[in-house]
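Missing here is one protein chain; the remaining ones are kept as they sit in the complex.
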Amino acid sequence: MRLYAFSAVCAIAALLVGSTLPWTITPMIIGLTYAIAALGLSVMFRAGQVSFGHAMYACISGYTVAFIAREVPGADALLLILAGVVVSFLCSTIIGLFVVRYRGIFFGMLNLALSMVLFALLGKLYHLTGGTDGLRINRPTLAGFTFDRGEYEFWLLGVTLAVSLFLAWWIQRYFKSGSGEALSAIKTNETRLEYLGFSAHFVMWQGYLVSAAVVAFSGALLALVQGLVTPEMGNWLRSAEYVFIIILGGAAHAAGAFLGAAGFESVKLLSSAYFPGLWQFILGFTLIVVIFIAPSGFVGQILKRGRS
Amino acid sequence: MTLDMLPLALIDGIAYASLLFLVSMGLTLIFGVMGILNVAHGSFYAFGGYAASSFVMMIAPHTESAALPLITLFLVAIAVGVLLGGIMEFLLIRRTQGYDPILKLLITFGAFLMLEDIQRLVWGAQPHSANEVVSRLGNLEIGGIYYTSYQLIVVPLTAILAYLLLQYFLRHTNLGKQTVAITHNREVAIAIGINAKKIGFVTFVIGTILGALGGAMAAPTTSLVPGAGTDMIVLSFAVVAIAGLGQITGALIAALLIGIARSISVYVAPEVEVAVPYIIMVLVLVIRPNGLFTVAQARTI
Partner (left out) sequence: MEPLIKTTDLYLAFGGVVAAGSINFELHRGERLAVIGPNGAGKTTFINICTGYLTPTAGKVYFDGKDVTAMTPRKIVRMGLGRSFQLPQLFTEHTVSQCIQLATARRNRRLSWFRPLSATVDAGEVDETLRLVGLSGDADQISADLPEGKRKLLDVAMALALRPKLLIMDEPTSGVASEEKHGLMQTVMHALEQRKVTCWFVEHDVDIVAQYATRVAAWVGGAIVADGPPDIVLNDAQVKSEVLGT
């Protein structure tokens, strides 16, 4: 209960900050989209699996938004978000059928390969996708209202916060549900799961769909705030950033993704301010330190025991 | 694609495959022996390439020789391998022993990020190259088509020699045989007195040298830019995954497969060219989940 109240307060605070300091709105939205994507990824972490390709679901979602916005000029932003999520979700149902048969490094690498195929094709099929320059998205109506830039961004922040709260709440409930607990049992003993009559593939598939859908939300929101989609949205480095965020924040609780994103953005901000040109260096160093100092702390909770 | 394009495409593909193989050989060797899929291996490639180009640019104006710049490439690769690999193994890699493979991978990813910034600090964003090597070695004419000696002979030869040397090392030297023992069963190998730490160090340095050599050999024909390491690491992952983790000879075949498929697609379907390695990887993994050449696992219950 306290956590819900705290989150609501944070959301309201964010809106207040956004209304008084408009330049903070876009960074906040972008930061939240990273958190949402990491939240989606954390569902896979619960099963002890790390995907290095989940950014493809953000990418598919974002490009869907761009395509529809181009073909259906009157489409409302909320509709665009829904469309992006649905298309991405549908893709994940099919991709998931193959991918859930793999574990460990190969699960990570297969997702990576698929996302790189998408990334490569998006970059090369210039006439369809705008190539490496990507596609622009004209500012759509939001909930039926036509806003100017400032208002649009503010209300988009509101939408993003609402989506964040909803997804965090739902995922936390999912973690504690029967399906969610079965998913986390995959991490510790898949054989036992099968010998109880579960189909580990099916349980994993369900989790995969959930995780992809959540990542899809982040892609649609990012597309709408940037007004642009590029193939970079699906690059493996992007997926790796989501992984990084969950390492920082942990997958034990849905709040971990948000804490991790806050940490991630802070490190980026501080290092850009004090050590420009070294932010990746500092990020990399932080990652190493975090993994070493908490081998069975929140990091060990994510994967099979840190030290075997 | 016309038939007379085929030899060019093949040579192109083989040269590319050779570079890919050098890098992947190092990556898969390190995985086989130490259980680490080293993301920073891409940085070794980049550092090898950048350093090679810097040294060649330095030396080239002072000599007429064709051999000297070429030899520089090899020397630079070895130097980078020993320094970078040695330091990284000593400071970081040996401390990851016993961690889950994914955590090891993430630790090397952290190292990769650190090296990316260092690379950018040292060499900036300008493209770096070492064309001198290629131009000095001249061209060869076969059947009416001109090939550069570098692409046609030097690169594939280097890859094959490196492969044969590595195989010789693994099969006919004591240290090599001990390395193979560790690959098969680490615990038993340590129990019979093999010095895993020393072997780990040597293996990692050899792997790094191979990665750097790939970069050094690429410098004469490509431009090194920021992101070169990023691109190469995913490509070598693809090769290693297709072959099966730890399969060195398999990596040779996988690299050839990718190299030739990719260069043919440049002529036939250029939009797909960049995606070809990953498409192959997906197809292979769907049919053989652990790679083409992996051996079966033992029972656990």
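In this document, chain identifiers A and B correspond to the written order of the chains, with residue numbering beginning at 1 in each.
Note that in this section contacts are C-beta pairs under 8 Å (C-beta built on N, C-alpha and C of every residue); 3 or more make two chains touch, one makes a residue touch a chain.
Computed from a prediction, not measured in an experiment: that's the story for all the values here.
Note on the undisplayed chain: of the listed residues A:Leu80, A:Ala182, A:Val225 or A:Ile288, the one touching it is A:Ala182.
Summary of contacts with the chain left out: across A:Thr33, A:Thr129 or A:Gln206, the touching residue is A:Gln206. Only one of A:Tyr102, A:Phe119, A:Tyr174 or A:Phe244 touches the chain withheld from this view, namely A:Tyr174. Where subunit A meets the chain that is not shown, the touching residues are 170, 173-174, 176-182, 184-185, 187-189, 191-192, 194-199, 206, 210, 301.
Throughout what follows, only the chains that are shown with their structure count from here on.
In whole angstrom, the spacing between the mean C-alpha positions of subunit A and subunit B is 32.
Residues 50, 98, 101-102, 104-106, 108-110, 112-114, 116-117, 120-121, 123-125, 191, 236-237, 240, 243-244, 247, 277-281, 283-288, 291-292, 295, 299, 303-308 of subunit A touch subunit B in their complex. Only residues 37, 92, 95, 98-103, 105-107, 109-118, 120-121, 230, 234, 237-238, 241, 245, 270-275, 278-279, 281-282, 285-286, 289-290, 300-301 of subunit B touch subunit A when the two sit together in their complex.
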